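One protein chain is absent from this view; the other protein chains keep their places.
We call the chains A and B, going by the order they appear; numbering starts again at 1 in every chain.
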Amino acid sequence: MQSSRKAIGETLLKVENVTLSFGAVKAIQDVSFEIRRHEILAIIGPNGAGKTSMLNVINGAYHPQHGIITFKGQPRHDMDKHEAAAMGIARTFQNVALFKGMSTLDNILTGRNLKMKRGLFAQMLYFGPALDEEVEHRRKVEDIIDFLEINAIRKTPVGRLPYGLQKRVELGRALAAEPDLLLLDEPMAGMNVEEKEDMCRFILDVNEEFGTTIALIEHDMGVVMDISDRVVVLDYGRKIAEGTPNEVRRNQTVIDAYLGVSH
Amino acid sequence: MSQAAWRNISIGVSGFIVLGLGALVIANPGKIFFSWTFFFEVLIGGLLAGTLYSLVALGFVLIFKASGVFNFAQGAMTLFAALSLVRLIEITNSILLSMALTVVIMMALAYVIERLVLRPLVNQDVIIMFMATIGMTFLIDGFGQLVWGSDVYPLNLGIPQDPFEVQGVLLNQFDLVAGAVAALLVAVLAVFFQKTRIGRALRAVADDNQAALSVGIPLRHIWFIVWTVSGLVALVAGIMWGTKSGVQFSLALIALKALPVLILGGLTSIPGAIIGGLIVGAGEKLAEVFIGPLFGGAIENWFAYVLALLFLLFRPQGLFGEKIIERV
Partner (left out) sequence: MLYRDSGQFKSTYEDDRAIFPIAQDRYAMLALLAVAFVAVPILGNDYWLRSIFTPFLIYSLAAIGLNILTGYAGQVSLGAGGFMAVGAFSVYNLLVRVPEINFILALVFGGLVAAAVGALFGIPSLRIKGLYLMVATLAAQFFIEWSFTKFPWFTNYAPSGVISATPIDMFGWKVEESWERYVLALAVVTAMALVAKNLVRGSIGRSWMAIRDMDVAAEIIGIQPMQTKLLAFAVSSFYCGVAGALWAYLYLGTVEPVAFGINTSFQILFMIIIGGLGSILGSFLGAGFIILLPIFINIAGTGLGLNLSTAFISHMEFIIFGSLIILFLIVEPHGLARLWQIAKEKLRLWPFPY
């Protein structure tokens, strides 16, 4: 694709034989795949295929009954959400999960909380180390605000923003953590064509400029085929196909299970 | 923190408390008087007193089920209903007429609440609604006492209050009546919820009020009905408490005691409210009589809350509540 892109490298995250069930309902059954450094991986599948559950397993929100997840060479069975964040996994949500009472700026700054180390006493004084730290991180956050072109809404409480902008702020908050792996759960759901184009551009830019590895769930097949390097297809909690967009498009199982039915 | 670690900590803490209490009991042999007859007397007295908690808790559950509002004002409504009744009896000299008037008053109250509080706050956060009911509590308490006065008024509807003995265990007739009334009330409510059209509508609203609206259930109507019903439950509870200890301001504080009952029973379960009330009633009486002396007494004031707190650590949804599933 683009020449400036970092070459897709070794495995960043490996999911092996993951099974997750809620009581009698099997959300994910024996799924394995891997995400490679600097790539954009799309996870697709019909509603209820287990896509969001898969993301939840990867960032520790759900604990699978079986399986091993290896991130940056460290295998684990399950972990806490904030541990995952500390290791460099950030995500956005299907239904925007912003902090509604806070401004755009504070939302994105909160994304950098993990990197802010000043303790209680320094912050009580405010002037001195805490202020230095605050300003240093503010600079980084302002870069992200510039990058996402949301300067005008810097101080607006996010609860008042339209849906499309909220999604953008949420992406900003995830980026603020400078993650190695960025999980996007339907980043373009409910957007119009222009907003989708903008969001696509941001995703590609993030991948290109920062080299961030991205795994995303998306229903719009045009977008998936356009921006992703590889595609994993889930259906009823099982992986039914994996490959480049072109391979998946031609895969008969996928057509039967998904594309053939709904399109 | 993982579930397993949490469970271990909880078990550890509870075990520590039980061991500590055991050690205290052994170390203070003279302070506690124990005999089985006495034990049963206390137990039964506690259970029957617990039915009164259950009655208040029942009003909470009804409203919570139908509107998702945690009605802190249930205790204030109980006091208000009892005050209205007792003062109306003084004025009209007729128990039946006063009852009828009080029912009308409680309906009017339900209407006002629906119109002035619930309707403007629809779709607000649970916690905002809850704080609004704290406001209602003060409003109703202040208004009730302003209109009806704030002394202690004895209430006598002719419910027998004589003690009697069964196999050496002393019981009070009134407590038995209270138990029977509670049972009857639960039966009536169960039929109302399960068998009537309004009951079905109520359950639908409880599940999802948007969906209920979209199939044509009139939400405001339903709210008015359910607040009226819990107003009537408050009246029954008020009559029982008033007969037992006089109609007075402390009735409103029973609402606070109903909170641990709800925690134990689960916010959405009618049988839970009853059983929770029994557990709290019996538990606090037993604790007061048999453990209390070790600490200088009056542990009734907090025992129920601490019991509920310990219980929460193991089973946050209560005995009969629906399991809370968090979605991301």
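Basically, a residue touches a chain if its C-beta (ideal position, glycine included) is under 8 Å from a C-beta of that chain, and two chains touch if they have at least 3 such contacts.
Everything numeric here is computed off the predicted structure, so don't read it as measured data.
J.: Given that one chain is not shown, which residue among A:29, A:70, A:123 or A:156 touches it?
T.: Of the listed residues, the one touching the omitted chain is A:123.
J.: Among B:99, B:131, B:157 or B:171, which residue is in contact with the omitted chain in the full complex?
T.: Residue touching the chain left out of view: B:131.
J.: Just name the one of A:5, A:26 or A:138 that touches the chain not displayed here.
T.: Touches the omitted chain: A:138.
J.: For chain B, which residues touch the unseen chain?
T.: 1, 6, 70, 116-117, 120-121, 124, 126-128, 130-132, 134-143, 145-146, 150, 256, 259-260, 263, 267, 295-299, 301-302, 305-306, 308-309, 312-313, 316, 326, 328
J.: Spell out the interface residues on chain A facing the chain that's missing from view.
T.: 59, 61, 80-82, 84-86, 90-91, 93, 97-102, 106, 109-114, 116, 118, 120, 123-126, 130-131, 134-135, 138-139, 142, 173-174, 177
Here, only the chains that are shown with their structure count from here on.
J.: Where the CA atoms of chain A average out and where those of chain B average out, how many Å apart are those spots?
T.: Spacing between the chain centres: roughly 47 Å.
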